[in-house]
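Below are the structure tokens for one structure; questions will follow.
Removed from the display is one protein chain of the complex; every other protein chain stays in position.
The block that comes next holds subunit A.
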Amino acid sequence: MEKAKISAYQLFILIVLFELGSALLVPIAIEAKQDAWLAILIGMVGGFCLYLVYHGLYSYYPDIPPTEYSQKIMGSFLGKILAFIYVLYFIYLSARVLRDFGEMLITSFYWDTPLFILNTLMALLVIYTVRKGIEVLARTSELLFVLIFLLGISVLFLIVVSGIIQISNLKPVLEEGIKPVLKTTFTQTLYFPFGEVIIFAMILPYLNRPEKVKQIGLLAIGFSGLILASVMAINVSVLDVNNITRSPFPLLSTIQTIEVAGFLERLDVYFILITVIGVFFKMCVFFYASVVGTANLFNVKESARLAFPLGLAILILSITIASNYSEHIKEGLHVITLYLHLPLQVIIPSLLLLIAFIKNKKKKSKHSKNLFPKRKYRLVERDKK
């Protein structure tokens, strides 16, 4: 752990940018057809629950990252294995985000450029940022959030003005009943993007006002969920469902449809700016967590030194995880959701919380035998410091 503090506002922005990151790129929840927005909203509610689980763990161990408290909960050996699995998971996810970024740029704009070049540039930038530490990352996010917000507002304005929104495309709501929507939620949107917020368990200990963690996290998830749902609703109403299922980057197609006053058209650059900024932060957060987690697990004192080797590993991983775009997306939206996200985002954290709960209850019941348990507990804490 480096000695750093981030403010509540910075955490909010980081979570929002993280959630939007690659979720804005790909057609999420499109299995639910025109009810994709609903699947996202239900996923968001699930995200609230998951966040409460992570927050529960945090409230038991507010000063140490999960790689450390897993050892306290499960014992040194099992806990270390678990922490190692999580670190690998974070590394894999940052490689995925990097690949998303490269694929997006190549498919739509740089079709002659090799994937390696684009990914290298992004990886170098991320390595540099992570070496600078979480405070720098948080401050950068504050700056760029304003930009992304203004861009978003102006795109929304242009879409509305150009009159391409056809609300009727969103109807009929629940054409096939609620079942496909729930299925999409529990096989996809719950984990990607909302469950991925588990990464913030690594970052929560840095917050300068621990009492605000719960409120800020829930607010940020709600805010980003609303944005994602409305973006997907706009995509569907502009493009029609059939066109989205065939389009690798629906938001790009939507923005390309804008034609205002005969000259405001071909605004692809908006899409590039929004997604590159989002993807950058998502990758930074993932990568930061992997670096800090590795350092914590293997007792490396200067975690920044790990940035380069790990960054290189992620760069190579990002190119080798899939041999083509379909494979990459299929893995991301259908395979790893069930085999990686479900156990690592839902099952294990819940188990950990349960064990932590029981352990702490035992502790408490021991304390309650004393006459002034609370006071004594506090004194002990103070002595430690």
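Some points to look at:
What we mean here is this: a contact is a pair of C-beta atoms (placed from the backbone, for glycine too) under 8 Å apart; a residue touches a chain by one contact, two chains touch by 3 or more; residues count from 1.
Please note the rule applied: contacts and distances are computed from a predicted model.
Taking the options "O-Methyltransferase involved in polyketide biosynthesis", "Putative ABC transporter ATP-binding protein YxlF", "Ger(X)C family spore germination protein" or "Glutathione-dependent formaldehyde dehydrogenase" in turn, only "Ger(X)C family spore germination protein" matches the UniProt protein name of the chain that is not displayed. When the whole complex is considered, the residue among A:Thr67, A:Ser253 or A:Ser290 that touches the unshown chain is A:Ser253. From the set A:Gly75, A:Pro172 or A:Pro309, the residue in touch with the chain omitted from the display is A:Pro172, counting the whole complex. Mapped onto subunit A, contacts with the missing chain fall at residues 107-113, 117, 121, 168, 171-172, 175-176, 239-240, 242-243, 246, 253, 256-257, 259, 265-266.
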